[in-house]
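Would you mind keeping the following structure in view while I ask a few things?
Of the protein chains in this complex, one is absent; all others appear in place.
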Amino acid sequence: MTYEPPITDYDHIVENCTCAFCGCNCDDLDYLVKDGHVVAVRHACRLGASKIMEDMDQRLLVPMIRDEDGELKEVDWDTALDTAAEYIANSIRPVFYGWSETSTECMKEGVELGEYIGAVLDNQATICHGPSLQAVQNAGYPIQTLGEVQNRADMCVYSGSNAMNSHPRHMARYAVFCRGYFRQRGRFDRTVVTMDPKFSDTAKMSDKWIGFEQNGDYGFYNAIRAVLKGKELYQDVISGIPKEDIYELAEEMKNAEFGVLFFGLGLTHTLGKQRNIDIAIKMVQDLNKFSKWGLTPMRGHFNVNGFNIFMAFHTGFAFGVDFCRGYARYMMGETNTIDLLVRKEPDCFMVIAADPGAHFPNGANQHLADIPVIQIDIHWGPSTELADVVLPGSFIAVECGGTSYRMDGVPIWMKKAIDKPETCRDDEWIVRELKERVMKLREEPNVLDAYEVNPNIL
Amino acid sequence: MKTITFDQIKFSTIALEMDEIIPDTVYDWTEDDFAKYQVPIGNSRFPITDFFDITVEGEAESAAEVKMIFKGDLNRTKYIGSKMSAGEIYCYGNVDLHVGAEMSGGYIYVEGNAAAHAGREMSGGKLEITGNTKEFTGASYIGEWRGMSGGEIIVHGNAGKQCGECLVGGKIRVKGDCDILAGIHMTKGLIEIDGNVNRWPGGQMKNGNIVVHGHLGRLLEGFVLQGVVVDPVVDGEQFEGKYIHYVGDIGLNGKGSLYLGAETNREKLGEYGEHDDEYTSIREYRNLE
Partner (left out) sequence: MEYILKNGIVYDPTNKVAGEKKDVMFKDAKIVEDVSSDAKVIDVTDKIVMPAGVDPHAHVAGPKLVVGRLYRPEDSRRGVTAKTKYIRGEAGFSIPSCPTTGYRYSRLGYGTVVEAAMPPLEAKHTHEEISITPNIDIPALPLFGNNWFCMEYAKENNLEDMAAYVSAMLKITKGYGIKIVNPCGSEAWGWGMNVHGVNDKAPYFDVTSKELIIALAKVNEMLGLPHSIHIHPNDLGHPGNVPTTLETLDAVKNIKKSSKATIRDQVVHCTHLQFHSYTGNSWKDAASGAEEVAKYVNSHDHMTCDVGQVTLDETTTMTADAPMEYDLFKISGLKWANKDIECETAAGIIPCIYSGSAPVSTLQWAIGLELFLHIDNPWQVCLTTDHPNAGPFIRYPRIMSWLMSSKRRMEMIDNGEVHKWAHKRTTLATLDREYDFNDIAIISRAAPAKIHGFADRGALTPGYRADIAVYDINPNEIDPSVQYEEIEKGFSNALYTIKDGQFVVKDKEVVMNKESQNIWVNVKGYEREEEKVINDIMPFFTQYYSVKWENYPVHDHYVSNPIVVDVER
């Protein structure tokens, strides 16, 4: 890393802004503003700072529509919104995907539109922590806020998560290095264990690295659970780990005063998927018989947890909510974006604050190329190349205020610091406009005349 | 007896939802009734006759006297026979999600493959699939800890991941191979697998029985070897031959039984010392006649 001199040329500072990058939602950022742009960010990690400062990089500024030649043409807002609304109103199986990088205020408009037209609403959980949510639904959810970790934890376990790279301030601000009320010496009062097949940067600074073999997660946790029950292991090596090490680790975990398991996509996306998390949760529950243990999924986008929480209190289901029959429905493999796209079902796709072009498997993107795609975003990206209508939004937590939920479920009000570019609009406004225009274009499908308890609901 | 034949004339890429077309609802329908019926597709409804040529023969007084026959590519026809309580359904072609989900009686025959969630939470009746099934055959709804509670599922081909998840009763028979985590979280019932299993059957099982005739790749540590049994009776069924018997999953004090065909899995016994044809050197030697 090269030395960068501190920025001294700025007009004013906006204090206590919230970072709109990862699930840590650090709310102690100071923005240095000059000429209406953020020129430097204090306290943020490299990931957060670069996202905030390079807000104008490849910025989408004007609404666009793809013409007959397949080229994106700049148009005025009315034309763009009308075209988008028409696509939505004429669709039979619309999917509204994304939402994790926008505010719950915007989601509120989105869920109303989705419920009106009968769409599927889904977020990035479907490609990242969806298995965690499914596991939570099967096994339980012993969590705690991050301050609780800071104040009490004397053992932090990172499993399938490289926090040093993916959530750079997580260890510093919330979990490992920070001083807590009962952990006044910070890092020295804590044992850090990394469970990862890879010797990651997090593993390098841990006290212990458990490098179990790839796809061995389920067998490994199963062995720990058996040891916690007092069973002797019959194999000498389990999932690549000698059994003596497993005994030692189990003993250490039992003796911790307050332990926390942080897990990431390394656990959710290896063989066994949600069952890896399932058994890890069960292990944490077992450990509570000996001491105090909790866990936290290391959520990626800053508001990915927010969408799950928001959908749960609006509709009763966390993600992949299908309104097509006039009621909410959730079924993995049936109402999730990737499955729907691979099955070539959707005939209209709205992506808001997400980049399927970059993240989705090829089969899913192939179908996206065949159907109308509406993009609401702030940057030009692979999804823009797939989009038929582009609606430039604004940058939550920088240009526009909004609520987000941190990875541990703590709500944060992300305040506005600078003005958005004149030609852009707030996400909330865009979705509300779309909703109102769709309502004019199409009568609400699947509406009952009177309340009816339907025993046949799926 | 009433025979209703659905001959596919048009394939829709957006799935048709057939939950309203089950013997319990259509036993007194005529061809005219079908002509009037609109099938849910996405957020809309379209005449079912756009997609199927429907012929009705005979009369029925109740659902039990109905025989429905589906022909064609049913890869986008969901919920066939879901929640049915009686009657028969024959599908010639691959079927989509949730075939026989939550059925409580009757018989479904699928000549072809079935997509995920076949026989989900069924409580009675019989579901027979000649081809393969995908994930969650005979499983529970997500979050529900009480899955399939009765009836029988027979898969002649291979079964996908997490077959019989949260099983609380009934029987699942897989004649081919089975993917990982068969019978995860099960508390009762029987899963019989003729083919091979690559990993981890019976993860976190509390009770119930799994019988694997083929070869098991990797066993979980949560299972404790009991010994070798000959001609065991499992869940009321007589099996012939020698089986290695494990109990688990010990991680949650489970008392489920896992039986592995002794001939195909004899290397499992090697870990307990030398072995010969009579398995006499097994430390936990029991029940051997």
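Letters A and B mark the chains as written, and numbering starts fresh at 1 in each.
Here is the rule we use: a residue touches a chain if its C-beta (ideal position, glycine included) is under 8 Å from a C-beta of that chain, and two chains touch if they have at least 3 such contacts.
Source: prediction; values computed, not measured.
Peer 1: Pick out which of A:47, A:342, A:410 or A:441 touches the chain that's been left out of the picture.
Peer 2: Considering the complete complex, A:410 is the one touching the chain left out.
Peer 1: Can you work out which residue in A:60, A:106, A:143 or A:261 touches the chain that's missing from view?
Peer 2: Of all options in A:60, A:106, A:143 or A:261, contact with the hidden chain holds for A:143.
Peer 1: Just to verify: which one of A:3, A:188 or A:451 makes contact with the chain not shown?
Peer 2: Missing-chain contact among the listed residues: A:451.
Peer 1: From the list A:93, A:152 or A:379, which touches the chain that is not on show?
Peer 2: Missing-chain contact among the listed residues: A:152.
Peer 1: Residue-wise, where is subunit B in contact with the chain that is not depicted?
Peer 2: Residues 141-145, 252 of subunit B touch the chain that is not shown.
Peer 1: Just checking the interface: what residues of subunit A touch the absent partner chain?
Peer 2: 15-16, 18, 27-28, 104, 108, 115, 133, 136-148, 150-152, 173-174, 179-182, 257-258, 285, 288-289, 291-292, 294, 308-309, 312-318, 323, 325-330, 401, 403, 405, 409-413, 446-454, 457
Quick note on the criterion: only the chains that are shown with their structure count from here on.
Peer 1: Could you work out how far the Cα centre of subunit A sits from that of subunit B, in whole Å?
Peer 2: About 34 Å, centre to centre.
Peer 1: What part of subunit A is in contact with subunit B in the complex they form?
Peer 2: Against subunit B, subunit A makes touches at 91-94, 117-119, 134, 137-138, 218-219, 222-223, 225-226, 228-229, 231, 233-235, 238, 271-272, 275, 278-279, 282, 286, 323-325, 330-334, 343-345, 347, 445-446, 456, 458.
Peer 1: Note which residues of subunit B are touching subunit A in the complex, please.
Peer 2: Subunit B residues touching subunit A: 13-15, 17, 19-20, 40-44, 76, 78-79, 82-83, 97-98, 115-117, 135-136, 141-143, 145, 162, 180-181, 184-185, 199-200, 203-204, 218, 220-222, 224-225, 249-253, 271.
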